[in-house]
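Here the complex is missing one protein chain, while the rest keep their positions.
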Amino acid sequence: MIGWKAGDLLDLRDLTKEDIELILETAKSFKEVSTRDIKKVPALRGKTVVMLFSEPSTRTRISFELAAKRLSADTLNVTVSASSLLKGESMLDMAKNIEAMNVDMIVVRHKSAGVPQILAEALGPGIINAGDGCRAHPTQALLDMFTIKEKLGKIEGLNIAIVGDILHSRVARSNIHGLIKMGANVTLCGPTTLIPPDIEQEGVKVTYKLEDVLKISDVLMFLRLQKERQEEKYLSSIREYTKLFGLNKEKLKMAKKNVIIMHPGPVNRGIELSADVADGPQSVILDQVTNGVAVRMAILYLLLGKKELVSDDLKGQGDS
Amino acid sequence: MIGWKAGDLLDLRDLTKEDIELILETAKSFKEVSTRDIKKVPALRGKTVVMLFSEPSTRTRISFELAAKRLSADTLNVTVSASSLLKGESMLDMAKNIEAMNVDMIVVRHKSAGVPQILAEALGPGIINAGDGCRAHPTQALLDMFTIKEKLGKIEGLNIAIVGDILHSRVARSNIHGLIKMGANVTLCGPTTLIPPDIEQEGVKVTYKLEDVLKISDVLMFLRLQKERQEEKYLSSIREYTKLFGLNKEKLKMAKKNVIIMHPGPVNRGIELSADVADGPQSVILDQVTNGVAVRMAILYLLLGKKELVSDDLKGQGDS
Partner (left out) sequence: MIGWKAGDLLDLRDLTKEDIELILETAKSFKEVSTRDIKKVPALRGKTVVMLFSEPSTRTRISFELAAKRLSADTLNVTVSASSLLKGESMLDMAKNIEAMNVDMIVVRHKSAGVPQILAEALGPGIINAGDGCRAHPTQALLDMFTIKEKLGKIEGLNIAIVGDILHSRVARSNIHGLIKMGANVTLCGPTTLIPPDIEQEGVKVTYKLEDVLKISDVLMFLRLQKERQEEKYLSSIREYTKLFGLNKEKLKMAKKNVIIMHPGPVNRGIELSADVADGPQSVILDQVTNGVAVRMAILYLLLGKKELVSDDLKGQGDS
């Protein structure tokens, strides 16, 4: 068995609304830990968390590493390109070896979709998907939902637009699954070439005009544009993309007064968002980063055997 | 003075049978630590262990890193190719610098034979050889011996075959020294081009036919084949090698019922071992990986000043 109930976090499709609510609730308590003078609780002392990454991703890696350390777990970094993959060993062989060393959790990032699932099937419990290809990035979607709930008090009933390259975005895919489950009205917006043709089956609306979502949305979530999409003929030009789907101060005037602007980062300033919008009062981009640590603490905590938050686990001072 | 008595682990030739027995016995106690809920003892709190590697070797590096962390030591990774060797500094200069920072133990992996010895001579105590060129890999041989003893109850008197590229294998070399010392009957098996001509002086037998060892061996230890050996003219073809020296389910029928199959990893599946044999019931390959952490905990513990295991050092919960 794999999936959330079995001790893995692979895809938000495996989680119920209640599972998501438990994670968000637990994360709320852990967020406070990172604001303490001594930012550490002993909850996962003596546990080992390995970051097994085949793609460079500093921000996701350090967010998980900090989350694990603030729970007093030991951490290990394994970058696959700099390691024995050079000798032709497969990711699966490497993961089996890591498991044999009595590691408690493997956080996996891989450029190929499905690799975390393969590992979860072959290994015992303890795989977290930190992003696989264009498929899923469940912890990003959870931290996005946490941030929405924190800023707007709820998710249900909100109008949420996801803008940009939906086709290649694991962030979009996971957010769609999560947000729909939580009762939001999700609209996708982007160039026709970058929206999957049958995506409406997931329960979302689609539009090809930013204006359609600007006025009605409570949340505007922009995706990072990979500039190589132009070379791959998905885009006529970056400038054209920005004109149609980028957000600047002028366009923002059309939006709801309390709209929040989200982005998984790193922002291409001047492409998806103008600098003044990215750094402006509506932007919650750095809150997303802050909340990422809390949400990942909650996920590690819940997956490593605690079915609910034990208040004692918020006490104490780290390794004491 | 360098060598085991002086606080270094460079080559199994420096150790007596009693030294090896002490390590294996100590490792047995530490193995249990890695199965606890809190996999940590405070034995090496406040000690610093540096992994100084000039070759990528994820599995050996993380095995040592986990061993050190489970003893509550602090760990530091220094990869020489990614570091100031770029500026022309020698490994020796770097090691002297690390020593000057009051580090307690330097775990060294280098592609040139003899580098750990050079460091041990120039520095104070505290060098562990994690593999140098084709010369020695003592911790691998110790974990192999631990695994043999664990599975078969003893080493003395066993028939043990080492199969493959003996010539270039530090794993073979260290196992020969250790196993002979422990009283095993060791037979080497491989292509004539890959067995050193005068190796029988070490007290081993040599054969060029796998069948000779298949029937009589209690342990079949296969070595990883470097595919570049074909280009270097040591081999006519990989396929030929596998036909003559690879093990598959068919050939395994000839072996003793309780034979164990070992491999230092990573396995070239389909070359040294067929996948069903590598993953089959006779294979103890992942046990080797598990035991590697326990054996390295024992080595770190014994080298850092404890002459025997103090039972108090198995108590407690990590950093407390």
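Letters are used for the chains, namely A and B, taken in the order the chains are written, and counting of residues starts over at 1 for each.
Keep this in mind: contacts are C-beta pairs under 8 Å (C-beta built on N, C-alpha and C of every residue); 3 or more make two chains touch, one makes a residue touch a chain.
Only a predicted model underlies this, so the values are computations on that prediction, with no experimental measurement involved.
S.K.: Of A:Gly3, A:Gly203 or A:Gly265, which residue touches the hidden chain?
M.R.: A:Gly265
S.K.: For chain B, enumerate the residues touching the unshown chain of the complex.
M.R.: Against the left-out chain, chain B lists 45-48, 50, 72, 74, 76, 78, 82-84, 86-89, 93-94, 96-98, 100-103, 319-320.
S.K.: Which parts of chain A are in contact with the chain that was left out?
M.R.: Here the touching residues of chain A are 34-40, 56-59, 62-63, 65-66, 69-70, 79, 227, 265-268, 286-287, 289-290, 292-293, 317-320.
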